[in-house]
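Take this structure first; my questions come after.
Only a single protein chain was left out; the remaining protein chains are all shown in position.
Take a look at subunit A:
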Amino acid sequence: MNFKKLLQLAVPLVFAATSAFAAEKPEKLHIGITAFLSGPAAVFGVPAKAAAEMMIEDINEAGGIGGVPLSATFIDEGAGGEALLAEYRRLVQDEGVDAMFASISSGNCNKIAPLADDLKILNIMWDCGTQRIFEENDYRYVFRTQSNATPEMLSAVLYLLKTKPDFKTIAVVNQDYSWGRDSWEIFSTALKTLKPDVEVVAEFFPKFGSPDFSTEISRLLALRPDVILSTSWGGDLDTFVRQASQRGLTNNSTLVLPLAESSLERLGDALPSGQIVGTRGDHYFLHPEKLSDPAFTGFVEEFKDATGSYPIYPVYHMSQALNAFKGAYEKAMEANGGEWPDKEQVVDAMTGLTFVGLGREVTIREDGQGVEDQLLGTTVNSDDYDFATLGQIMIFDGDQITTPVGKVSADWLKALNPDFIDAVNVDTFEQ
């Protein structure tokens, strides 16, 4: 018997042996998704839910995951932390879901991550941005399928320094809650490291959900800072931008709005040209590298037809979470010799997984954090759309701007130096 024949006999035997450990293929894969369906953050949760339903239908039409169809149950994060945790437990323990996608709010992610490890349930943090999760703790069952606040803020600083290198003064108007405070902490730390001579002339943290920014705007009109940062979102951002542009604040100051991709369509012509807009990743319905991809443009059109609006970043985040979930099962199945994997094998497969949602490739690092490139642009008002679109688009390489494994963002940012601005890989798209 020669070696080749031996192999031909041995390989199936080995597979037969491992398949003894394979889990039984279920009738369906059931996931629980937490999203704000009420409250102010429903501006993110409602489109994401619509997207999840469309995408799950598409996945099931194409044969599901390894032949198993997918179904989802949604939990409203707007019901509050206690109710969310109770519902989360119920879905995991009573309904026996195969994975949880949680959540939009960073506060909720902080509470859910340890719970997921306790319950030994695969938890995909599909939208929340706090960088602390994996910097301060280790989790086996928790993964984030997109970037976090650090690369999002750092890329905004880099874009600003590349496009407006000579500015002198900056002011901030952020919502008064953890995201508003934390994002300013990261942004200002990075800015002070990369451009130490910038002066911060005002820091405003108006109440979350504030209906009126007139007083802040009067103050800013008098101060005339070169740049005004706002990481606000939803109704707060809309109100601020409208009141600011009505009173000509943008004549002397450039707005830097890292979350404004999600407000572009609602703002219509209220957002003037020349303001810097971020997308929390490379999420944009006119993504310059995806415009020739029929799968991308087809989805954008389908989503617009179904919901009346263009997709915004939570929709892209949802596609990443679902594709990561699908990718992990497929990877685990392959590692399992084509047999259905058990839940632990799927969790193992998440680390090092590379997948594509509706943007560039994302990779999950060994600490569970996804590495995602960042797209930013400057607003342009044209005749093609009745709202501002992005020009002068830059996409920053996620590897270089994400805090390395094992480091804490604040320390890592402070250790950078101004040469970093030119050292980062960036693709620029003139449109």
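We adopt the following convention: a contact is a pair of C-beta atoms (placed from the backbone, for glycine too) under 8 Å apart; a residue touches a chain by one contact, two chains touch by 3 or more; residues count from 1.
The rule is simple: contacts and distances are computed from a predicted model.
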item: Chain excluded from display, named as in UniProt, from "CRISPR-associated exonuclease Cas4", "HypC/HybG/HupF family hydrogenase formation chaperone", "Electron transfer flavoprotein subunit beta" or "Branched-chain amino acid ABC transporter permease"; value: "Branched-chain amino acid ABC transporter permease"
item: Residue of A:Q93, A:Q246, A:S382 or A:N417 in touch with the missing chain, whole complex considered; value: A:Q246
item: Sole residue of A:H30, A:R219, A:K304 or A:R365 that reaches the chain not shown, by the stated touch rule; value: A:R219
item: Absent-chain interface as seen on subunit A, which is shown; value: 37-40, 42-43, 45-46, 176, 202-207, 209, 211-212, 214-216, 218-219, 221-222, 234-236, 238-239, 242-243, 246-248, 266, 270
